[in-house]
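Note that one protein chain is taken out, while the other chains of the complex remain in position.
Our next item is subunit A:
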Amino acid sequence: MDMEVFDSDFKVPGKEKKKSYEVDAESLSQAQVERLMSVDVDHIRGIFGVDAPVASLLLRYMNWNKERLIEKYMDDPTAINVDAGISAADEEPKVSRAASTTGPTRTTRSGKLSKVKSPSPKRDEPFVCPICFDDTQTETLALSCTHTFCASCWNAYVTGKIREEGEHWIRCMAEGCSLVAPDPFIQQALGDDTATWSRFQELLVRHFVSCNKNLKFCPYPNCTYTVSCPAAATKSSLSTIVPTVTCGAGPDHKFCFGCSVESDHRPVVCAVASMWLKKCHDDSETANWIKSNTKECTKCQSTIEKNGGCNHMTCKKCKHEFCWVCMGPWTEHGTAWYSCNRYDEKASQDARDSQSKSRASLERYLHYYNRWANHEQSAKLSMDLYKKTEQKMEEMQITSELTWIEVQFMKKAVDEVFKCRMTLKWTYAMAYYLERGNPKELFEDNQRDLEKAVEDLSELLEQAIEPAEIATLRQKVTDKTVYVQKRNEIMLEDTANGFLEGRWTWNATVEGFE
């Protein structure tokens, strides 16, 4: 517990003033989420007068929607108790074949769990578990439906459900019985298997988090932290902010609260980012192939692939005859097979013009796509750059007076370049969809300035190191890093402000912007 308190202190740093491209978010540990859950459970317990495990089952059944639960419960408490697996469908406990020899049983009052019994009531014959048929088992368990099985079968069953299936909604083992095991029963069935019990607790927390729009689980593998970001809980909020959040457990624990497209797709909003990715996924390869392998018929604009034969083309569709090389009509070639020397003829020039018009939209897309992909690729290569930089940093220590701390400027520069390339990458996705006009021009000015600064800095980092020039290099890199940082800030800030002001208009229909 102490650790946890320390952790949460550590995780919420006193933030200075918030930038417009940042959102308010809070990181919660598992214990903190459990506390939120118990507040809800206590609330329901107080209203309905049931005990905590029952309240928990009811809430879980209703996906933690308290209002709906209260409404339904007021309407028909019996029905919801049956649906939530708390009591059996008919009030008279039926004698099932699984517990056929059981004597008088207590009647099941809805909303009240009968205590788990162990061992089972005295009987004349030894109890034979209907699952394992082991008659040496002395310990048995049953839910209030009195379907009795031995403790080790229950243990295996509950363990399997939790471990293999990741299930927190564990029904009675009897066929067709819809009673659900409440928490104390599960704890008892698991015995001293605390690992599975804590896995169960985690499943409950995950379920609670998935039901709550304000909460999201940190997607980092094995991370147990939850981020609360009420600002991004509604769909409409996602058209004005880009909720990049972190649970604070590490530099990689960063994710987008609004979508799962990419952990940080600032400055562009979720809807545009996912539209772009979908387009690239569908189109980029095809578009590239079309660009390099086909031409359009100059008359009907059908896309044609030339897969062999001579340059005398006849369009399959409109029967237009033209030359593959100069794109001019074939009639002007006469009999000049294979040798096209008429590149500058007026007719062929016109044909190429119309060709290039139809290529324009493809070209436009590829322009953005190639830049987008280039920044992604460069960012990916930053791992190599890291290694190279580290080498350089060592080199510098040897060849100059600088200490390890003093050569950190290189590493910092690499970090900054990586960050900015991610920003740049997404600015291309955004620019592709931006409607032409002044706002777009300003956007692209910012983009250009950032790109230029990043490329300059990148170049500096790649340079070979002359011992005599280390001092100047250091000065240059440090200055450039600060400048790049500044440009990135401007890019992010201005775009975020644009979203808040509703300044951006799109050349396509974007979800949430109608």
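The rule is simple: contacts are C-beta pairs under 8 Å (C-beta built on N, C-alpha and C of every residue); 3 or more make two chains touch, one makes a residue touch a chain; residues count from 1.
Everything below uses one rule, namely that contacts and distances are computed from a predicted model.
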Field: Chain not present in the shown complex, as UniProt names it (candidates "UBC-like protein", "Vacuolar protein sorting-associated protein 26A", "18S rRNA (guanine-N(7))-methyltransferase" or "Glycosylphosphatidylinositol anchor biosynthesis protein 11")
entry: "UBC-like protein"
Field: From A:W64, A:Y157, A:Y225 or A:W504, residue that would touch the chain that is not displayed
entry: A:Y157
- line: Given A:A88, A:A174 or A:C256, the residue that touches the chain left out of view is A:A174
Statement: Where subunit A meets the chain that is not shown, the residues are 98, 130-134, 149, 152-153, 156-157, 160, 164, 173-177
